[in-house]
Structure formats: structure tokens, C-alpha cells
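Yeah, one chain of the complex is gone here, protein chain that is, but the others are all in their spots.
We just call them A, B and C in the order they show up, numbering each chain from 1.
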Amino acid sequence: MDYENLKSPTEFLKSMLATLPDEAILREYETWWEAEGKAISTAVDRGGTPWLKMFDPIGERVDEILFPASYWKMLRKGYQAGSVWRAFEAGSLIPSYLLGYLTSFYDTGLYCPYTVSLSTAVPLDKYGAKEVRERFLPQLLRKDESVWQGATWMTEAKGGSDLGAGVETIAREEGMHWLLNGEKYFASNAGAELAVVAARREGAPSNVRGLSLFLLPRNREDGSLNYFIRRLKDKIGTRSVPTGEVELKESEAYLLGQPEQGIYLILEVLNISRVANSVGSVALMHRAMIEALSFAQKRIAFGKPIVEHPLLCRQFDERVSLLKGAFALAWEAVSLLNEVWRETPPYSERYHLFRVVAHLAKYWTAELAVQTAKWAMEVYGGIGVLEEFGIERWLREAMILPIWEGTPHRQILDGLEAMERKRAHELLFTHLAPLAAPQALEETAGRVEALLDLPLEERESQAEAVFRDLAVFTAETLQNRPVTSPMVS
Amino acid sequence: MDYENLKSPTEFLKSMLATLPDEAILREYETWWEAEGKAISTAVDRGGTPWLKMFDPIGERVDEILFPASYWKMLRKGYQAGSVWRAFEAGSLIPSYLLGYLTSFYDTGLYCPYTVSLSTAVPLDKYGAKEVRERFLPQLLRKDESVWQGATWMTEAKGGSDLGAGVETIAREEGMHWLLNGEKYFASNAGAELAVVAARREGAPSNVRGLSLFLLPRNREDGSLNYFIRRLKDKIGTRSVPTGEVELKESEAYLLGQPEQGIYLILEVLNISRVANSVGSVALMHRAMIEALSFAQKRIAFGKPIVEHPLLCRQFDERVSLLKGAFALAWEAVSLLNEVWRETPPYSERYHLFRVVAHLAKYWTAELAVQTAKWAMEVYGGIGVLEEFGIERWLREAMILPIWEGTPHRQILDGLEAMERKRAHELLFTHLAPLAAPQALEETAGRVEALLDLPLEERESQAEAVFRDLAVFTAETLQNRPVTSPMVS
Amino acid sequence: MDYENLKSPTEFLKSMLATLPDEAILREYETWWEAEGKAISTAVDRGGTPWLKMFDPIGERVDEILFPASYWKMLRKGYQAGSVWRAFEAGSLIPSYLLGYLTSFYDTGLYCPYTVSLSTAVPLDKYGAKEVRERFLPQLLRKDESVWQGATWMTEAKGGSDLGAGVETIAREEGMHWLLNGEKYFASNAGAELAVVAARREGAPSNVRGLSLFLLPRNREDGSLNYFIRRLKDKIGTRSVPTGEVELKESEAYLLGQPEQGIYLILEVLNISRVANSVGSVALMHRAMIEALSFAQKRIAFGKPIVEHPLLCRQFDERVSLLKGAFALAWEAVSLLNEVWRETPPYSERYHLFRVVAHLAKYWTAELAVQTAKWAMEVYGGIGVLEEFGIERWLREAMILPIWEGTPHRQILDGLEAMERKRAHELLFTHLAPLAAPQALEETAGRVEALLDLPLEERESQAEAVFRDLAVFTAETLQNRPVTSPMVS
Partner (left out) sequence: MDYENLKSPTEFLKSMLATLPDEAILREYETWWEAEGKAISTAVDRGGTPWLKMFDPIGERVDEILFPASYWKMLRKGYQAGSVWRAFEAGSLIPSYLLGYLTSFYDTGLYCPYTVSLSTAVPLDKYGAKEVRERFLPQLLRKDESVWQGATWMTEAKGGSDLGAGVETIAREEGMHWLLNGEKYFASNAGAELAVVAARREGAPSNVRGLSLFLLPRNREDGSLNYFIRRLKDKIGTRSVPTGEVELKESEAYLLGQPEQGIYLILEVLNISRVANSVGSVALMHRAMIEALSFAQKRIAFGKPIVEHPLLCRQFDERVSLLKGAFALAWEAVSLLNEVWRETPPYSERYHLFRVVAHLAKYWTAELAVQTAKWAMEVYGGIGVLEEFGIERWLREAMILPIWEGTPHRQILDGLEAMERKRAHELLFTHLAPLAAPQALEETAGRVEALLDLPLEERESQAEAVFRDLAVFTAETLQNRPVTSPMVS
């Protein structure tokens, strides 16, 4: 197999997609990463958790995150390339996800700021009151260094799976604002100028129905800090995005959409990031393979490069095949989301089809990312565990992927729910029918139906194997699609 | 399923073995770990790579490794418990591997010093000249704080798989000593008072036949340093064993065994550590499960502990089953090694049976260790990637396990070689026959034979799937063994 | 000069004091430090800021400081030796300061926990309501591992010099408690079970008169956390005491003494720690010298140990002389405090004499500590700046000494105030008269009087030179005292 065209992520995208929009932009972005970005990214990873400057010397609270200057350069590069603004200018999410693939190939953690900024801009655009939208949205879409960042803060210290019980932040209406009080435990992209935040209205029920979504600026109207970063968290990877604990103290916020529909808006936010997680997982898988490849082409054992040893060669071939399937699956989620992202409740069948594909993609691509990063370390052998050579980084980066935006358990159970309630599996099989071998399709469909017929406890207990096989089946089926079909808008 | 008896490694060993030798010793050791050792181990992991004090203030080379004092206490605890000396006193490796299981359960990296010390003592005992053995062996077997440590240094910078080409260290005979010159790139337990070292005799062929095994003391006869630690390596895990680069400069050494048989002796050393790697992998798998369990019993979601959610509950059950199979497989390697460890070439059939079981065990237990550590992080969800909670440590520790003592590729190919040359698979199937379902055995045997019939390139290319299935089959078969059978000497 | 008796701090104390109480206890404590404590202290310093575990895995706030286990052993050693309880058992501060000298000799930062614990116990004993005293004081005086620690938190983010303006924490009386709200920016010994805390009563004037002193337990009556550690601070030294930012949120507290007399109580607390700072500074100066000495005796240049080179030899002699003067000055502050520590306002003349001696001692001993630590690095030459050899630690430790408990500016101006308002200089000169050469005394007194006669601005502007000379004069005069005089109670 010829691996050379794998070495460029842009080249790979081109080979996988019938048409590649923004090719020149992607090439320029890739060139920058190779020339400059990779070295910055490595330094940021090695630098570990950045410092949080909480007070200035005079004792004023400032909550400034002390990344090295080159971090900001790297970060802004992606905004300027269009990770957020292009989606609004093109009326399509495709440009964002294409750039996201490259970003994640070079620095998986860095993809997070762009994703959460996009996930802030979209609900603001869809659900923000006119004056709120007009005031804040343009800040997120600037093309220069003054661009604002977004963030999406839902989870609190009691955990994120059971959001209905876990969100204890309270929102109180007062004058033109809502005032929020509470603590957000996993505040990705802490320091962002805007955040969308889940909170419970005073007196609202203590389940998911009681949740609303709010827009929270970094600064109050009077210019003072509107939220406080209590600390940044030491993570094993994704050091290119600062994750903090954020305190809300009478923090000014703006309601997005209908107060009772908060949970739908929250799930819409998750749609965007869950798909980004899938795209990012594939890119990381890709990167880890390339790193393994470049080593295996140089390391000599028993008289020849180890990439030419039959066993390793076979593993590379299998990984390439898995990569292509994973990409096809993730990109299907992208394409479907691009059809439905402007929907508001109640949703179409297409939306439910999207949801089940997104769960399958999130689940399976993250799994492959971790497995591939682990495998790449094994290819390196002993030096694979040394920090000096950096290959271990990709496992550290990968481990967030099955966890962020819902663990495998969450994907399986939420996917199951979409099948039960919305018959999403039927939509999926209909969708796949033109591409799949009829017998395989039928057999897979039979297993899913059998699962759904089980009593609840039993159904959940046995779901994983079926869900995994469904993901693999979907990936392999989509991979068979003729490349001439127009996959992107 | 009742998980509670899993929480104590001693209890688990007792449940898995027909009789548990040294139970009181194991209980005391476990008690110490719970009361004191765990906290030390955590601090050592967090402390990162220790400092190497290379010179004293006066400019004399000292090469002292600056662990915190509590490290030495933790390290000596295991020596005193009998990780090395009991093997010689009991004439059996079982006590060492039992202690090793506990050590690895609490600190996987710490198991390395004991293993390499044992792997030094055994060839010294078997192959050392009388005066060398009498002078050095008792030092390794002391029961007090003055005990010496061993080390096994084979690999050099060009890599460890192809040892025949990779060893460039040269040994020159001069008077009573051999003098060694070269560099060892992965010197585990750097600082040990004794090491066994692979080197090539001057003028010997540049393949594995040219290798001999030497005993190398830390200090020369005149008391000065006999080897130099150039630096310690920053690793993602296993920080409880210092790994360094060691320089040999006219270093005094003693030949072990016949000069032409070095490669056999090297492989015998590897036997001990490969089995230890299997035992340690199972213990780490066990530990990661326990950590996941203790969290899942406390974390509440949707109104009940998550361990009671059907999907997670099912995963725990499956992990327990995998754990028992992995243990059975690893312990079979222990038992067989305990039969053959005193053999010298030419070896018995039992030895070749051991070898194939050891390859299967090394391969499969390490794979499970990594998978389980990853899964435990997923159970923790978001806090799984935070350094603060320590669950990520088990993945960092686990990643060495597929790599140390030969990567999966190495296990597969060396296992294949044992089958081709020694018909070791036939020995295995005969060994398993009393325990296995005849049809399953036959089917498995058929697949192995079919593989072996393929041409070389094809055989290696297709080996992995067969090898993996053979490992699973062997584990499951051994797990079925009635627990009343005497598994330990 | 014979330097050997300098090498033991106990021996040095014995040589400086007419009688040495608790000699056996001091010797045992020193023996422990040499055998075990030094290695722990080094590891704690190298470990840097400990981690703060703010939440447990289930999301409950715990605010646990993750020192290595050996830290707690080291810390408790000093409590058990009697750093706090002996003062109450003996009715004298002398045993505490003697132990403090040894503590600081071995780990300057560690002296802080004992000092602030003593500084908590004393006002609790003097000013606590009966039931508060009976409930909490015994916890601070336990002799076993269950001993509680104290802490003294005054300063907030706006700075500590101008306490009247800087304290923004508000105390509100409610039922049996006062409830405190605010933030303490330099919370030494964060995590202590008890703290004395400066706060302003609701509605009280916004100057020092509005301040009161409160006792604040770690846990509320209901067992939950009563204060929160927002973060620990990264400091260049004194890593053996955790310094944090502490948040008070409706924190339960008990008023100590009269509400309007808070500032007096605060200053009494400072008396104890300021004297400890002086004793600790002398001990650090002593330690740095010993480190320099042990190097200079071994390093050979131009054919002999550098300690025998005339220039360096002279420097050692001068340092020894300065050390003895510094000790005499610091110990005078100890002796006088030991006379007046039980006084309550209004204070005696002896109290004012103590105050001026304490300001001189704090100022001058800290200055010498820094200078000597710097000089010790110069003696080491190039290796003096390498972290590997640890001599640089003493400068990092020393730099806190001029700053803690009031910068040099504060000592000078507060000393000046004591002279102006209380004629403390006259008390001092009377005190010194029996020991000083009359002419020198007269000349010094004349300079002080001339300073005090200047207009305010001019007086402050010119104060430093006079104050410094007065400190040196006092130190040299006290050093002349015949050693047979009973200096300790």
C-alpha cells in the first residue's frame, strides 16, 4: 500500500472527499503547522498546565491565563483561518469541520476552543434576542486578532451524565439580566469572552426540564469580571485548551430561547461538539499512524525497515482501512448535521437519523483513536514511553476523546434511546440500504430489533456489543460509497 | 456478582489458587501497603523523574539517584518481604511471583527492581564461577537493609528487537576480568549494585551468536565507580524504577556461563521477567478495576450508584471474567517456569511448552491491562483525565507492559518460532486437552496448523489474529480448571 | 577559630546560653533531623508546591493538601517534641523558641506551622471565652499525632502593611457565632484546624479600630468545611508550609477579647511570630555558614582547603562574630517577650522595651540571614547556583525572612513609632547601659534623639541608617554580656 499520500492531512481529505472545498486555505493552514505550529504545540504540551494569574500586584482580581505568547499565536491562527466565521459566511459547517480535521491532526486539544466557540455562536445566532445577538455575535466572527472566544459550560462537580440532577447553578431574573450563581467544574476554554451556560431557573423542577441555557459574557456591563476562574486543572493531555473551575457570583447572563426548552438547546450544543469529537478522533488516529509510519520507515531491524516486516506491514494496512471507515462514519455525521443544524424543536426525522449516526461516530472513532495511539507507542517500542520522543503524547491526547461529550456508556444509552423513541435505527437502515449488502443489512437490523425487544434492564445490559457492531457495520458500509458522490455541500 | 472479595489482592490470590503459600506474609505486606505504601507510591509517581546527582560538591563523580527517603523505605520493604531471597530459600519462584502480584497491584513500576534483581541472582547462581557466585550472590539475598539490587541491561540505542545487531558493547578479556566498553540505553534499575549485561566478545560474530552475558558490579575492585549513569529518562509511568542510560568504560565484569551460549542465558533472563510482566499485568488490571469499582459504588447518577446501572454492571462482570482468565494464563506461565527454571541448554520439551505459554501470557495480559486501565478512566468520566484523581496513573503505568520484555510483535513472532521449530503448539494442545472442549480444541489446533503451513511472509502477516485467539482460548481453558488442583508447588 | 562546635545547633545554643533547658530533648530532636529529617526536608523543597485536592471523586469539596506522607511525619515530629505544648506546660516560651531554632536550622519554612500554632494557642488561652477555650485549646496541646494546628490570617489582597484599610473581611454576629465573609490572601498553614483571623465587624470604622480578632475552626459545628482553600501559592521557598488563599463564606467564628481591642490582639500575635522570625533568621544564617564551611573544608584550591585561604578564613571569622551578635539580639527579644507575653492592654514599660528590641531584631537578623545565604553561594562558586547541590535553597528560604511579619520598612517605622510614643529608645538605652561602653552609648543615643527631633517627613526619610546602626549597636552590646548571666527563665 502506498502510505505517502497519508502524510498530508489535506491530501488525505482530498482523497476521501469527492470535492474538497477551501483547498487552498487548508493547504496554507497545513503549511503553517508544519513550519511553525508543530513546534509551538509541542512546547505548549510540555509546558503543562499554564499558570493562572488571579490577582495583579495591586490586589485586583484579573484571572489571566499565562500561556506563552506563542500559544496565542497558534490559537489565533485557527480563528483567522476561519474555524468559526467561515461557517456563518458560507452558511455551512463544512469549512469548520475541514479546518478542525487539520487542527486536530496537529493538536487535538486545540480543536476544543474552536469547537466551543462555534457551539457558542450557533445558539446565540439561533436563539439569542435580537439585541443580544447583534451585540455579541459579531465579536465571535471577527477575522482579526480581536476575535472573541466562546465556551460551553454545562457540567458541575456532581458529574455530567445526569445533567438533570447535576446542575445546581441557579438563575434569577433581575431587570434586564438573569443573575447566575453556582460553580462549573469542567469549564473548557476558561477565560473565553462569552460562554453558554446551563442553569436552573429559581423554582424550576430539579430535572432536565428545569434547565435553561444562558449566554454569559466574561465582563459585566460595568467592565468588571463577570465570572471567576478558581483554578486550572492539571490534565494528562489537551493542554492547548485551558480547563478550569469557574465560579458564578451574581453573574450577568442572557437567556437563550424559551426557558423551558433549555435541554433541547443544550443537546444542540452537544451535537456540534460531538461531531467535532468524531472528526478530531479520526484526525488523531491519522496522526498517530503517520508518526508510527515515519518511525517504521527509518528503524532498521533484521536488515530492513520494520515497516517492511510482514506482521507490521499488515497492521499498517488494517489501520489504513479502519481509518477510512472511521472517516466515512465521522463525515456522515458532519454531512447530516450540516443538513439539520438550523432546525429548532420539534425536529425532523433527518435530525433523528443524524443523532444516531452521531452517537455511533462518537463512540467508534474515539475508540479507534485510543487504540491507534496505543499501537503507535508499541511500534516505537521502548522509546514509546519516553517523554522525550513525544509519541506518548498522542495517547495522552486521545484519552479525552472517549470521555468528552459523553463516555461510551452515554453514547450507547442515548443511541438506544433514539432508536426506541424515534425509531432512528430504521431511518439508519433505510439510509444505508443503497450502499450495503442486503443480507448483511438484514442481519444487522435483526440484531438491533432483537435488542430493542428485550426488557429495559436486559436491553441496556446487552447493548454494547450490538452498538459496537452497528458502528463497525455503518463505517464499513459508508466506506464503500463511490467517491464521486457529492459528500459536501 | 460479589465484588467485595476482589478488593484485597491477597484475598483474590487465595480465591484463585488451591493453596496460598506464605499467606501471612502476603497479608502483612498488603497491610503495609494500605497503611503506608500507597501514599509513598503516589508521591513517587507525582515526583516524576528523580534527580541524578552526578558529582559531589568537590567534583568527584558519584552518580547518586536522589529519590525521596520514603522511596527507599518502600523499595526495601519488598526485598525484606522476600521478593528475591525467598526464591532461593524455598527453591521455588512461587513466593516471588506472589509477592510480585501484590507489588504490582500497588505500584506496577516497583515490581521491576525485584524482577531484575531476581533475574540477576538466578543466572549468577546457575552460571557464575564459584568464587564469583560466593562473593556476590549472598549480597542479593540479604534480608536486611543492606541488600544489594540487581539489574539486567541488554538493549542499546539501536533497539532491542534485533539484539544480534543491536548490541555494540564490546568485552575484552584482561587478567581476571573482562573489560566492557559501550552504552546501555535502557538501563532499568540504574544504580543497582550488580547487573547482568549483554556484550559482544572482541572479534565475535556480529549476530546473536557473538553475544555473551556478564556480571557487572557497581564498583570496581578498587572501590571506584564501575559504570556511569549518564542520565535518567523521563517516562510517562513506572517512576518507581529509575531507568537510565549507562556508560561502560573499561568496566570490570565477570563472564557467566560459556561465552558462546550468551544468547541462551539472555533468553533465560527474559523468561523470568516476561512471566513477571504477565503477573504484573494481571495485577494492574485488577487494581484498575478496583479503582473503577470504588468510584462506581459511590458516584450517583439517575438516583443510584452507577455500578448498578445495567450496562456498567455488565462491563464489570465481563472484566471480572477476563481477569480470572488472565490470571489463570499468567499463573500457568509461573507454574511452568517453576518447573524449568533450573534447566540449562539443551532444554526439555517442558521448557518449550513454557515458552509458548509465556509468549501468549505476555501478549494477552498486557493487552488486557491497557484496555482495563483505559476503561477505568472512562468509568470515572471527566475526572479520569485529571492528574488530581490518579486514575490516569494506571494507564500511564500500563503502557509499559506491552512494550517491556518484547512488544506484541515480538511475542507473536517468537511464539511462532517456538511452534515452528519446537512444535510447541502441539505440546500446548496436549497440555490443554484434559481441560478443553474437544471440538474447540480441534478447531483451534486446525487454525494454528493452517497458519504454520503458510509461506513465511504470509505466515507472519496473518499471525496476529490466530495468536490472539489462541491466547484467549488458552486463558479460558485454564480458567475452567477445578480450583482444587494443586497449582503451586 | 574553632568552627567545629558550630556544626551542631544544640551545641551552639549551649555555648551561647548560660543554661540550656531541655538539652536532652534538643539533642534527640537534632539526632532525628540528621538521621531522617534532612532528607525529608530536601524532598519537600524539591517537590515544590503540593497539590490541593479540592473535590473528592464524587464531587464533594474536601480541600485536602497532598503533601507526601513523609511531610506529615516531619511536621508532627516538631509538635510532639513540644513546639507548642511545652510553652503551656512550662509556663514559658523558652522551650518553644529553642526548638524553633533547631527547626529553622533544618527547615526554615517548617518553623512557620509551629509558630502560627503557638500564636493561635496564646490568644485563645488569654482571650477566649471559657467554653471556647476549653473546647479548642486542648486540641492544640495534644502530644500525639492527633494534635491540631493553628494559623494566623490577617492579610488580604490589598496588602498587609496598612491593615486598617486592607482588611475587608466582614464579621456579622448571629446567634452563638459570628459569621465571617471575605478572603485571606496569604493564609500560611492553610488547612489548619483552627485559625485566628482579623475581620471588621459590620458597621465598624474602616481603620484599625474597626478590626477584631476571631477564632475560626476548620469545620463547622455540623462537620462541613468552614473555610475554603482556593489555591496554594507557588513560592520560591518555605515549601514546608502551605500558603494558600482562603475563602470565608458565612464561616462560623468566635470573638476573642473585646471587639474594639482587636488591633492590640493582632499585634500580640505578631509579637510571637516576629520573635520567631528573628530566631529563625539566626538559625538559617547559622545553617548557611555550616554548609559553606563543610564545602570550604573539602574543596582544594592552590594546594589547600579553601577555608585556609586568608581571605575566606577572615570572612568566616567575621560571620561567626555576626552570628553571635545576631543570636544575642534575637534572644534578648525572646527573653523580654517571655516576661511580657501574658500582659493585656494597657501594657507596661517592659512591654514597650520588648517591642523596640523585637523590631531591631527582626530587621537585623533577617538582613544577616539573606546576606549570609548569598555569601554561602559565593563560597560554593559555580555549583552554588545549581539546584542539584541545594546550597541555593538557603537563599530561597531566607528571602521570606525580611518580608514575613513586616518588611524592613515596617520594622523601621513601627520601631520609630514606639520610640516617639513610648520613649522606647530611652528604655533600651537604660537596659543596655550596664553592658555598653558609656561613650558609645551616649553617641548612639544622641543620634536617635536627633532623628526623633526631625519633622515627620524628614524623620522617616532618614530613619534607616540610624535604625540599622542601632540594631548593630544593640547586637554587639548584648554579645558582650557575660555568659554566666541567666538568660533564660
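We adopt the following convention: a contact is a pair of C-beta atoms (placed from the backbone, for glycine too) under 8 Å apart; a residue touches a chain by one contact, two chains touch by 3 or more.
For clarity, every value in this text was computed on a predicted model and none was experimentally measured.
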Which residue of C:Ala18, C:Val62, C:Val385 or C:Ala450 touches the chain not shown here: C:Val385
Touching the absent chain when the full complex is considered, from A:Lys7, A:Arg46 or A:Arg209: A:Arg46
Candidate in contact with the missing chain, chosen from C:Asp234, C:Glu420 or C:Glu442: C:Asp234
Of C:Ile58, C:Ala204, C:Leu267 or C:Cys313, the one touching the omitted chain in the full complex: C:Cys313
Touching residue (missing chain; options C:Val370, C:Leu432 or C:Val448): C:Val370
Where the unshown chain meets chain C, residue by residue: 155, 158-162, 165, 185-186, 233-238, 299-303, 306, 309-315, 370, 374, 377-379, 381-382, 384-388, 392, 395-396, 399-400, 402-404, 407-409, 412-413, 456-464
For chain A, the residues touching the chain missing from this view: 36, 39-40, 43, 46-47, 51, 53-54, 57-58, 66, 68-70, 295, 298-300, 380, 383, 388-389
Missing-chain contacts mapped onto chain B: 51-52, 54-55, 58-61, 156-159, 185, 230-231, 234, 245
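Here is the rule we use: only the chains that are shown with their structure count from here on.
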Averaged-CA centre spacing for the pair chain B and chain A, given as whole angstrom: 38
Interchain centroid distance [CA atoms averaged], chain A/chain C, Å: 52
Residues of chain C whose C-beta touches two or more other chains: 51, 54, 58
